Every structure is written in structure tokens, then in C-alpha cells.
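Yeah, one chain of the complex is gone here, protein chain that is, but the others are all in their spots.
This part shows subunit A:
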Amino acid sequence: MSDYKHPYRDALFVLNELVDFDKLCAEHGFADANLELVSAIFDEAGKLGSEVLAPLNRVGDTQGVSLTEKGVQETAGFAEAYHQFQESGWPSLTAPEAFGGQNLPNVVGTAVNEIWHSANLSFALCPMLTQGAIESILHHGSDALKEAYLSRLVSGEWTGTMNLTEPDAGSDLAAVKTRAVPNGDHYLITGQKIFITWGDHQMTDNIIHLVLARLPDAPFGVKGISLFIVPKFLPDGSRNDAQCVSLEHKLGIHGSPTCVMSFGDKGGAIGYLVGEAHKGLAYMFTMMNHARQGVGLQGLSIAERSYQQALQYAKDRLQGTNKDGSRYPIIKFPDIRRMLMVMKSATEAMRALALVSAAEIDRAHGSEGEAAQTHQNRVELLTPIVKGWLTELAQEITYLGTQIHGGMGFIEETGSAQHYRDARILTIYEGTTGIQALDLVGRKTLVNKGEHLASLLEEIGQTLSALEASGQFPVQAKALRASLADGQAARQLLLDKSAEDAALAGSISVNYMMLFGYLCGGWLMSQAALKAQALLEANSGDPAFLNAKLTTSRFYAEHLLTRTGSLLAVIQAGSASILALPEDQF
């Protein structure tokens, strides 16, 4: 069975060399944090991930969850693991000190979350959703609500859920029908929510649901939705009128209960308004960057887990025979090596982009005025790429992980198939790939006339100049030059042609998003090569790791970065053949 080990060396390399972590901490109000501390944090989180959470990953997959008389029963062993996780203080990592948090940077939270998601994606969804609830209350809740709920969510004593989706309101949240009626100091909530991750379980004494609902006088559409806190147990200890009425049977993440939640079956669930009426959806948007980057990170995590398992198998599986009759492992075959290198290089590029983007959130929050806006623009731009590209790439990586196992990969006992199945949700929830891509072409490119993207491309151009100036990376330089030109051409085409062809943006969007994903990956893998070379020349660091980084960067340039060429060709084909067939021909 598969063991998981946190790739702390690569995570520390990215933090130190690409994020410039100590500088970030010094400049943006995290005086207590530095790389040495993060290294100690990685040690302990890595141990808990490998020794406690990872062994439960397969148990969650095979045993799943069940609906019993007392509610949802999580997988055996998850509650003990949760208590260990909670008592060790991990839920409090990035929360403010005022509510018992450790106030560490978002980028550290992201790097540590990689461990939880790799070790056990289903388990890690629970604290991830709690994080969403914390953010909602922290940024929009009244002092009374903060007082009542925040500390216990931050400590992990209670968990949180996000109740957005309804049967008729998925990507189109404006269609939310759940109703909230004022009743004294609170509201009575009635309606049904679906796809509620960790909507019920027995691991904690209480669960705090954040629920989108409409007030009786609410305007039609997106501007009529409000956000409510609906606790499972009310402050007086009585059970609220909110329960899980059924569980979904899913392709993957079996250890994570996906609940149909019913509010108000017995007259109305008691809820408390968060912030102002009718602003619920706007509040959701303020948390969106964080949540979407979080799901992108899950793409990295599952890819890393799949890679580790495939690598171990490739080293162990004997399928070649030497002349003397002795046998050798499949890692010696070039095509297995190709697949492992795709997995390794993609995973490292994903980690670099995930952490660099997470650090931009810290820089945006920790800066003032124009600098804050510049960083915020970068966050807005990178978020759909992190969510869309990382999760799409995770499909390919987990596919390869199974492929390397051959027939054994198709057998469930091997464990590789679980990663492949678990990864599949990632391109769907928290905004599908299509939604991310629309966000990137629309709000993130067209709305600002491509300016934010232009500044990113300019920065990539600077990395290209540095590559060319060094003269040591002709392969990377050639690939990055071509890919950067592809990116510039795609941007220009969208800006020039979308006015005359209303269907263009929606037709090219996913390929456009993937193109910029590969380009960002190439940009950071090029930076990684420059930094690794400098360290090697200074005789600093682990030469084996740094030389591997150089090789991996080169492989990425040759095998993944070059994909932008064919993506551009598809983008240039535009909308014509996509929409040429009339609907009745389908």
C-alpha cells in the first residue's frame, strides 16, 4: 500500500527561492515567521500526515460514510484522527490571534494544506470547509457572531460548512430558492441544499452551517441573496431544525460525506444574518480567491500522492530480463521514465504556481494603496489559472499514475485508482473548469483590457531575459520565448476579436486558460532553474536536489511548455467549427 512523504525539500525551495518567504514575512507583518519555523512546522505536519491521516485514506475510500438515526456516521478512525489534528492546533494556523489563531501567512497555510490533502483528500475537506466558514464570519459577521462562533471554529472544536448549491442553483447561484423569514432576533430558514461537503458527522459537538437564502422582500436574482449562520445545535443546546436527509454515492472522495441538507422540515431552522441583507453572494465572492486557490492546491496534492505511489511501483515492479536471467524494474524503460518525468515536472510547476499565488494573497493583504492593488490584481488573475490548470493537470497526472501501474493500476486494491477517482471532482466543484476559464477571459482579461495579463507577461519577459543572459539554459529559453509569444498572441486575439464575435471568448476560454497555466508553470520552472544554478555555483544546498531541478526544468520546457503552441493553434481557430452545427443536428 502507498506511503506518503511530504516533499518538504521542494516546498522549502519554492518558499525560499521563488516566494522569497523571509522577505515576505519581514515586509508584510509576520515578524514571528521565518523559513526555519516553517521547516519545523513541516516536520510535525508531515509526521501527522504520513502516520495518522494517510493510513486512513484507503479506509475512507472502501468504507465510506453512512446515514444513521443519529445522523451521518463518518468513516471509522476519522474522528480520532480529527481530534489529534484539532488538539495539535492545525485548524488555527492562519487565523488571527484575537480568536486563538497563530496568524501565520496564507502561503504557509497553503503549503501545510498540501500535506493534509495529499495524505487524505476526503478528510482534509472538513477543515478546508471550516476555513471557509471562518473567513465568512471573520470578514462579514457582527461582533456578536464572531464572539459566539469564531474561537471554536478556529480551534477546530466545531466544524463549518458552506451551503450554496440547490437542485436548480449550481453554477447559477442567482436561482437560490431557500427562504429566510424574520422572526424576532433571528430568522427561520426553509429549503433544501445539495452537495454539502461534510454537512453532518459525529466528530465534533457542533457544526456551523453557512447558508445562502432569500428574504421575503428580496429583489430577484443575484442581488437578493443573503448569508446566514445556521448552527446544528443552538446556543441553548437544543437541536436546530437542520439535518442531512441523504448522502450522495460518488465516483470518488468516498470518505467525505456529501449531504443533501434539509432546513426547516419542522417549521424553520433558526438562522442568524451575516452582515447585511441581500449581500450574501457578494460575500461569497470575497472568499472566492481563497477557496478556488484551495481547490487548485488539491490538484497539486493528489498529483503528488499519485506520483509517489507510481514512482515506488516503477522501482519495485520487475518486468525486464537481463542477459544473465536476472530481472530489472520498469523504471529502466524510457516510456515509464517519460511518464514519471511528466508527473514530476508538472507537480513541481504546480507547487511553484500554487505557492507563488498564495503568497500574492499575503502581499495584497499586507500592502497599502497602489501596491496592494497591484498584488490584488495579480491574485485575481492567477486564481482561475491555479484552480483551472492545476486541477485539469491533476487529471493527467493521476491518469499517468494509474498507467504506470499497468493492469495493477486498474485493480482497486493497488490504491492508484483511488487517486484517479478522487481527482475527478476537482475540476468540477468550486466552479468548473469552464467557469474558471470564463472568469479568466471575461473579468480577468477583457474587463481590464488585458492590462493585468500584460503586466504578468512583462514579468515573464524579464525571466526570459535572465535566462538568455545566463546563456546556460538554451532549451528553457527557446521554449519560454516561443510560449511567451503564444501567450501574447492569445491575449491580443481575444482583445481584438471578441467585440466582433460574441461567441469567441466562450469558445476559446478553456484552451486560453490552459495556455496561460503552462506558461506560468514554464515561467516559474525557469526561475527555479536560475536559482538552482546560482545555489550550485555558490556551493550551497543539496547538489543532487538542485541538479534534479535543472533537469526537471528542462524536461518541463521540452514536454509541457511546448503545449502552448498547439493550444494557440486551437484558439486561433476561433468559434467557427464549435458552433457551426445547428443545435438540431446534435
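Side notes on the structure shown:
Definition applied: a contact is a pair of C-beta atoms (placed from the backbone, for glycine too) under 8 Å apart; a residue touches a chain by one contact, two chains touch by 3 or more; residues count from 1.
The definition used in the following text is that contacts and distances are computed from a predicted model.
A single chain of the complex does not appear, and UniProt lists its protein name as "Electron transfer flavoprotein subunit beta", one of "Electron transfer flavoprotein subunit beta", "ABC transporter substrate-binding protein", "Raffinose/stachyose/melibiose transport system permease protein" or "SGNH/GDSL hydrolase family protein".
The omitted chain makes contact with just one of the residues A:N16, A:Q63, A:S88 or A:S470: A:S88. Mapped onto subunit A, the footprint of the missing chain covers residues 5, 8, 32, 37, 39-41, 43-44, 47-48, 84, 87-90, 92-93, 102, 542-545.
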